[in-house]
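For this depiction, one protein chain was excluded, whereas all remaining protein chains were kept in their positions.
Showing subunit A:
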Amino acid sequence: MKLDCSGLACPEPVLQTKKALEELPNDSVLEVTVSSLASKENVIRFAQNGGFDARAQDLEEGKSLITIVKGFTCKIVIDAKDEFLDKTLFLKSDKVGEGELGSKLIVGFLKSTLELPKLPRRIICVNQAVLLTTAEESAPIMEVLKALEAKGVEIYSCGVCLEFFGVSDKLKVGKIGNAFGTIEMLFGGEGTISL
């Protein structure tokens, strides 16, 4: 949704932003255009104190575009004692490479990951990789994924993909992710590893 608040004096831009955010459904993005420093700072202040992710971009002629995300965003607080690498493991398949070897490799790879001194912060499964998070309880991969989750690694499976393969009701580990969250995680963190 786009909101043009150029030329409006305080507190009008904040009030319009507030109203728009209240009406918008979750997981939507609000773009507010303002034309003064005061309005820019005020709208960002309002959004951030309300727990929303907000960023401003300066446009021409003293205008600014503020992008506010309502819904899930990935905020990472890194401190010295952090036991995670700020990295995302991006899985597109339930195999590494082809065939039976591929299936073994992915289990082996993730199992070895478990032994690392610092784990990747999150694993995102898209396309056929969602078959890993929805596998049978007895499958070897399940034990590995649950161990990773128990250590605090966030695991997300793409909602569209789960539906595509008809396994939405079989998710056994992690959470269902969405496109925006995924993009945020891929671009927001320090690095992405794809297998």
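Convention: a residue touches a chain if its C-beta (ideal position, glycine included) is under 8 Å from a C-beta of that chain, and two chains touch if they have at least 3 such contacts; residues count from 1.
Here is the rule we use: contacts and distances are computed from a predicted model.
UniProt records the chain missing from this view under the protein name "Selenide, water dikinase", selected from "2-hydroxyglutaryl-CoA dehydratase", "Cytochrome P450", "Selenide, water dikinase" or "Menaquinone reductase, integral membrane subunit". If you put the hidden chain back, the residue from A:Pro11, A:Gly71 or A:Gly102 that touches it is A:Pro11. Only one of A:Met1, A:Leu37 or A:Ala179 touches the absent chain when the whole complex is considered: A:Leu37. Listed here are the subunit A residues that touch the chain not shown: 9-12, 14-15, 18, 36-39, 41-47, 49-50.
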